[in-house]
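The block underneath contains the structure these notes are about, expressed in structure tokens.
Here the complex is missing one protein chain, while the rest keep their positions.
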Amino acid sequence: MNAISRRKFLKLTGYTIGAAAAASSLTPVIKGAKKINKEKVKGIQTIPTYCDICFWKCSAIAYLKDGELWKIEGHPNDPLSKGRLCPRGTGGIGAHFDPDRLRSPLIRTRERGEEKWKEVTWDEALSYIAKKMNKIKEQYGAESVASFSHGIGGNFLKHTLKAYGAINFGAPSFAQCRGPRDVGFELTVGDSIGSPERTDIENSKCLVLIGSHLGENMHNSQAQEFAKAIENDATIIVVDPRFSTAASKAKYYLPIKPGTDIALLLAWMNVIVSEKLYNIDYVTKYGFGFEQFAAEISSYTPEWAYPETGIDPDLIRKTARTMAMYKPATLVHPGRHTTWYGDDTQRSRAIALLNALLGSWGSKGGLFFPVSYSLPPYPYPAYPTSTKEKLDNPGKKYPFASEEITTGIREATITGKPYPIKSWIVYSTNLIFALPNIDETIKAIQNLDLLVVVDTIGSEIAGWADVVLPESVYLERHDDFNMSPFKQPFFSIRQPVVDPPGDQKPNWWIAKKLAEKLGLGNYFPWNDVEEYLDYRLKAGGLSLAKLKKEGVFVGEKKPIYIEEGVVPEFGTPSGKIEFYSPQLLQAGFDPVPKFTKVEEPPTGYFRLLYGRIPVHSFSRTQTNRILMDMYGENEVWVNQDIADKWGIKNDQYIKLKNQDGVISNKVKLKTTERIRPDCVYMIHGFGHTSKMLKGAYGKGASDSELITRYKTDPLMGGTGMNVNFVTFETEV
Amino acid sequence: MLELTTTRHNPMIDPSLHVWSWEIPLYLFIGGLVAGMMIISGYFLFSKRYKEIDCVCYSLPLISLIVLSIGMFSLFLDLEHKLFVWRLYTTLKISSPMSWGAWILILVYPVIIANFLMNPLKFIEVKFPQITKLTTFIHQRPRLIQNIGIVNMILGGMLGIYTGVLLSAMGSRPLWNSSILSILFLVSGLSGAAAFVHMIAQNVKERELLAKADNSFLILELFVIMLLLVGLLTTSKVHIAAARLLLDGPFAAQFWVFVIFLGIIVPLIIQLLAVNHKIKHTPVAPVMVIIGGLILRFIIVYAGQFSKYLNVL
Partner (left out) sequence: MARFAMAIDTKKCVGCMDCVVACKNENSVPEGYNRDWIVTITEGKYPDVHLEIQSQRCNHCDNTPCVECCPTGASHVNDVGAVVLVDHDKCIGCKACLAACPYSARFINPEGYADKCTFCIHRVEKGEMPACVNVCPTHCMHFGDLDDPNSEINKLLASRKFHQLLPEAGTNPRIFYLT
């Protein structure tokens, strides 16, 4: 941000703080929501905290210059960032300075979605919510309040809602993202991949990326380790319909036809098994049902896979042998956002099986066994019990779903079955962009008596809300500890670095106040979040004062590989790696993954693919002026030959129309040799329609809008979203 | 197939350089025109023909002063840090054409004023009788007049050449990076100045003489343009690309129509007919020459900024 405009901005800010102080005099002031920069300290101050621009939660050190936020750098002791943040984290200060931030609580004055509001005090807003929630409880039961959230910031609010009696909690991170992957691995090795991923990229000698675009996807530790793998001369194999940045680092690039990854995986395993290249000792020791598996895949030769995938059989053989050569330090990356075609759990299972064949699960350079700290929980009163079941997955329709299915909650909200959902409390997740088929989301919203959105910016879902609660950004608040399982046990603290510029409040404050309004104050026996944090630390024999100063505690190294003495345990029914899965068979599914063809785009249409860019997180960073200065609108990637055929030029604006006739906002063309001719690609998170997001409104096109179709994974309810086709509207 | 993408988006730089808009080409044109005027005037002073060629020697200096001041103001308008303009005169940097240009301009003024003093305006004579003394003083000394002629020619030459060097010193811009550019701007300045006299001179002989001179300058200018283009076309790939900006690229239409055809060839034909008494002298041809010269500066400045090395956006 411009030095001048920042100064101007701070002046403005001073103004709003005054207004906020006046407003909050109506609310009993709670200790802990106190101002921290009341006296501007001259010179440089450094305060450790952990980042929230994505879910990786890197520890960082914020710098203040003369009491004003200046910059933020990685925390050198942090195992995740190793002293270096990703560009989003580095640009994180832009979240604090974002002029489009929500500034005070809002209550809707007109129709839902019209974005007409009146500004209210926190007291009014929370009373309003509590009143409605109590009414819902009376009429329908507390179970009829559902919640969606993303990130650690939702913890306190979930606590309040559980105390209230809510039981339906969803996060798009499962059914719209990593769910199939985790279930695929759970079914195979009895454990999930987790977050941060348990991928030992830096030690891998052969790294296989299937649609995973590391480097464009900047999950910090992974990106750092990816560079390390390049430095170590690891053999990189990239499978992607698009020539990604990672592909440019690869020794082998496999330009696969979209939707045929399972065929490739089966062919790879066929080569490895038929040529006896697999890790025989490992498979013998830990495997279950290998014989049936081997028999099942014996027909999937590279020649069989060729017409499906478009990948030369020789290249399939060569890459399979390369993987085998480096076993067990070969990592077939499980990916993260894996909801592609509706058969994603089976694809992830195939990936798990390939890793198992190579002995990579548990090995150095493969998938390690993460370790973590644990602190005793805070002793809260027990939550009320419910007689009702969660309604996201009625009758275990999706038998292997291991977390709640957001789209299941949405479905129940529309149908009112098995029981009605009358309120959504949404924390920091833009459901309009996150869930496929916006119409269904809006239809569900229309059945609600209360939609509350807690967020830092006025996202699209906030636009549909009845009450919007402005949260302070991570640089202005405390949150729970980060104790992510990783290569070394550690935990870190998030603490306020600067004051919020308006009447924004931290989520713990909102949760506690709401609980009090609901008459559930006893669930928050602490007055201030620091008391809570201190209690847990003391229970673990540690000191808050020290952690506040140091930011991160790193524990002693522990073994994380089989080579280091870890004895692997497999949480499958057989207690082994299930090459052949009886439980899948029992549930009516293929016990060994099978390839089924996906629907092809009609003539003149192209498969819509989407992904990330290093400088943005989801749809929540497009008003961060620093990050927008890096990448301010998305483009649609179109193969050069296709562009020539259509007579459309690089940088020209076009519109995309999907198979259901939905037309996108205008979007810039990127004509390129970096993508197959049968698909197009765009960065997710653009094309905002909320007028509250002034800096992002109408910039680029939204893939979410075009994803009207989705294919549900029958195993776990994930929504495959790469099943939409678009054509070009050249008149804009 | 080569795709280039850049995340840079600096104003005045991206997508292509446009640091200089109308101010600089106008200034370069005026600099050339004044240079031409000084040389022509200086030449007639030196050859002691200032009485017969009176328009050149007596009227041009004042016009030069006015026009040059407009040019300087235009240059000033271009500066982004205007309050610091005085910094130009705290140093002389030999390597910087801009710096010695600033100093040349400082020297140009007294030299033109010396010429001007030979025939000051009536109201000045009335108001400042001392000026008349100076005028008389100069007129009594033919050697001084010749010397004034010499310094006018020298500084005019420097000024004219400098307007080209300002651009041609930029190794980064292939189109400009040719020393022939200075000659081109000098010749174009001379032709513009001659055309100007041709247009305003009352004296028939003077008009005829300058029209003939202008015809020679125009032919020379055509030749120099050809040299410039041939020079570029026989150098590297980037220079060829630069030349093609004018020959068949985005600036070709303006270049061929306004500079070559309407700015040189057509007025040349008209003036040739006029000096051969086939048609009457009219201001049409001189105006075309002058406008052609102005457009030449615009095209060279704009196309030059557009021209760049290939692998950098």
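Think of it as A and B in the order they're written, each chain with its own count starting at 1.
Everything that follows uses one rule, which is that contacts are C-beta pairs under 8 Å (C-beta built on N, C-alpha and C of every residue); 3 or more make two chains touch, one makes a residue touch a chain.
Just so we're clear, the structure is a prediction, and the values are computed from it rather than from any experiment.
Judged over the whole assembly, touch between the missing chain and the shown ones holds for A, B.
Residue B:Ala169 is the one among B:Ala169, B:Leu190, B:Ile270 or B:Ala303 that touches the chain not shown.
Only one of the listed residues, A:Phe169, A:Phe243, A:Trp464 or A:Phe491, touches the absent chain: A:Phe243. Summarising the interface, subunit B meets the missing chain with residues 1-14, 17, 19-20, 78-82, 84-85, 87-88, 90-91, 93, 95-99, 101-102, 166, 169-173, 236, 238, 305, 308-309, 311-313. Residues touching the missing chain, restricted to subunit A, are 1-6, 70-74, 84-87, 90-91, 93, 214-216, 218, 220, 223-224, 226-228, 230-231, 243, 245-249, 253, 255, 614-615, 625-627, 629-631, 639-640, 672-677 (touch as defined at the top).
In this section, only the chains that are shown with their structure count from here on.
Put simply, the C-alpha centre of subunit A and that of subunit B have 64 angstrom between them.
Residue ranges on subunit B touching subunit A, taken from their complex, read 1, 3, 5, 7. Those residues of subunit A that touch subunit B in the complex are listed here as 630-631, 640, 670, 672-674.
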